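With one protein chain removed, the remaining protein chains of the complex are shown where they sit.
So, chain A:
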Amino acid sequence: MVSKTEETQLNRLENQVDNGGGGAWEYLCLVRKLKVRRSEKVLKYGLSILNDLKKRSSLGSEEWTLYEQVAIAAMDCQSLDVAKDCIRLLRKAFPESKRVGRLEAMLLEAKGSWAEAEKAYSSFLEENPLDQVIHKRRVAMAKAQGNISGAIEWLNKYLEIFMADHDAWRELAEIYVSLQMYKQAVFCYEELILSQPTVPLHHLAYADVLYTLGGLENLQTAKKYYASVIDLTGGKNTRALFGINLCTSAIGQLAKGRNKEDKESLELQSLAATALEKDYKQRAPEKLSLLTTALKSLKVSS
């Protein structure tokens, strides 16, 4: 989870390194800790450290972690020669290592030789059938080849064994959403919210999928979850504020004849609208007129 302080720190380090100041090693450590995907920059600055003999020796035993990080970034940027060299050096240093074997199989994946990579992964799994990372790489390979139903099947089998892996649940939910299988995606997001109830982004994604499904009950639940996102983020999430407005107007359209909870929902909608206008006035004042017309049309139709 990337918090606001960590994000500002990352951006600051990134600017500093881009403009020629030092701090490349701290930037790389922060990228590794936060697990963000900044492959170009990692490749450029990682190689600048690795090619400089003095900087490399000052790292000590941490240079191997850097080799691994640069190898993966090189594969992502399609610089396969760099990746091959890094992996060759790692293999020389750790001849019996499974971690290096995994990197070699990833290199095969990046090159596009799917069959050989599949063979390598199956042999790893024969030795150790409970290796989580290899299972996930197999799913990723199926997804990369376009075999989405195969990826879903592998991922479901993986989740039957490792039910606590929330990254995998998130991946499955995103695959279902891409295939428009919203009911299954709703189940996956419910699992995520159960295991990590304080992360507002899961609530937000859940509310989005419920709103897409439609139907009166789903819209009411979606409104509740948008409200919980606003609660958890202290009102700073613009998407949730928009979500409340849209849900209220959609509910109003569906339930035209019934006047049950009119006052409460109208109050919530007007509060959300005021918060949105304040936010826009502060951050994007030239778009404020667009916002007010959009909100007015929402209110009129409900």
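Definition applied: a residue touches a chain if its C-beta (ideal position, glycine included) is under 8 Å from a C-beta of that chain, and two chains touch if they have at least 3 such contacts; residues count from 1.
Keep this in mind: contacts and distances are computed from a predicted model.
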Checklist entry - Can you pick, from "Sperm associated antigen 6", "Membrane magnesium transporter", "RNA polymerase II subunit A C-terminal domain phosphatase SSU72" or "Phenylalanine--tRNA ligase alpha subunit", the UniProt protein name of the chain not displayed? => result "Membrane magnesium transporter"
Checklist entry - Who touches the missing chain here, A:K55, A:K98, A:K236 or A:K299? => result A:K236
Checklist outcome for this item: Checked against the full complex, the residue among A:V2, A:A93, A:M181 or A:L290 that touches the missing chain is A:V2
Checklist entry - Which listed residue (A:C29, A:L59, A:L125 or A:A144) would be found touching the missing chain in the intact complex? => result A:A144
Checklist entry - Residue-wise, where is chain A in contact with the chain that is not depicted? => result 1-5, 7, 34-37, 40, 43-44, 47, 50-51, 72, 75-79, 81-82, 85-86, 89, 106, 109-110, 112, 133, 136-137, 139-141, 143-145, 167-168, 170-171, 198-201, 231-236
